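To keep things clear, I will list the structure first and then write my remarks on it.
Not every chain is included here, but those present sit where they belong.
Letters A and B mark the chains as written, and numbering starts fresh at 1 in each.
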């Protein structure tokens, strides 16, 4: 929404070369900047059944509900409805980060929403914050963080496995977000960053690097650890405490969905009984 | 729709001086602008017991742990440690949005973190998003949203009561965030905004405005309703369904905290049994 110096250019009447150059640089910069941050280029299609399709580039698109031509795809913008040759409607939607994660290549399990929500709410993560995340996996949690911290923030995501790092990079690139740096290195070999607002660890033996984490955090920054087993959560808690972290908490969240049926309302018969514990500790 | 500098262009009369001046103005403007969005001006103090104090301006500060002089306050920057005349340490911390909400004037009950987390995670709210929130109350949830959507995003928060709107405005101002507009008007009289990513309603009878909400939402945007009673959640669900919303879900979150004691580990004896249901519905 900052259509800044771009427009000004037209009126610059043959002055200093430097000024023009400057404008040009600003223009170029803003163009790509706006471009990606608006996410205008990423769109998903949704058919009448609610099924979503990720569209990476404009080409002919075939489904069981009919064909959409390349020309249709090119003309389509966010909010449009496209009609296939079988007369079925597809809507063009700007995906949320969750839409994208649903559709992207996920070759390893990802953190479930309730746990991401707990991390976001507990740490108060916001625009402009700097986050470290390890390990990356397919990049889902990095995308969630990147989505929140915005262009003024930054996410550094460490992944030891090269194949995962590649997948994550591709996913992040496809989503069109610029503030996530995938680092294909072992976070246990050292943390390069400083003045970090949140370090999120979903690793075996995360406590081995709590000293490094403490150095990397800003005063007031949060360490959050995802631990499937209570024993891991306990060890993380005890070591964080020993290292002087404060505001230590171990949380577990249970999410219930209610069903509305003609006969009445009730919680769903099946629910996720457990995903993991979240250990929070703050550098203070 | 932000016709900012674009409009200015017309007046630029082809000479270096004005252009340079313009750059200078933009620079200065951006400097202070950024400055505030970084929240550099807002700091909190934390004493050795972990008690937090909100510091709105630099003046002498007295506590039971001793006096901090005005000069000390002025010199202090984020990350510093200040020593009182009683030789007690106070740390200067950049507050998270949660720190600020803990300390701000809250004259009405606020949504608890687990529910905010569910809304953030479920809707995938992120940087640049546009949010409507009603009713504002003391502004806590608006601050949470504002913190996430960042300077490229926007929060419009409707509050019918003038006293609450005043408190919220002051709180938002104190936090130093510029992307929240408090609207002291009844959202049931109409919604002024369009192309909204998330409408969050914590109101009696929220379903009365679901048609307006649908118009205000972008395609793919979310409606989220906080309902303490299951009956309200049901009604919201049914009416949203009738109006063609999709991806309807009623969620309830239970948060358990684990206790680490010398004798062993266990969930805390007391927990919040219920706060409210969250109804989610999407315009698709």
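The rule we apply is simple: a residue touches a chain if its C-beta (ideal position, glycine included) is under 8 Å from a C-beta of that chain, and two chains touch if they have at least 3 such contacts.
Here the structure is a predicted model, which means the values were calculated and not measured.
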Because only 2 copies sit in place here, please give the count for the whole complex. 4
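As a convention for this text, only the chains that are shown with their structure count from here on.
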Can you list the subunit A residues touching subunit B in their complex? 1-5, 7-8, 10-13, 15-16, 19, 37-38, 46, 50, 78-79, 91-99, 113-114, 116-128, 144, 147-153, 197, 218-220, 222, 230, 233-234, 237-238, 246-247, 249-258, 260, 265, 267, 277, 284
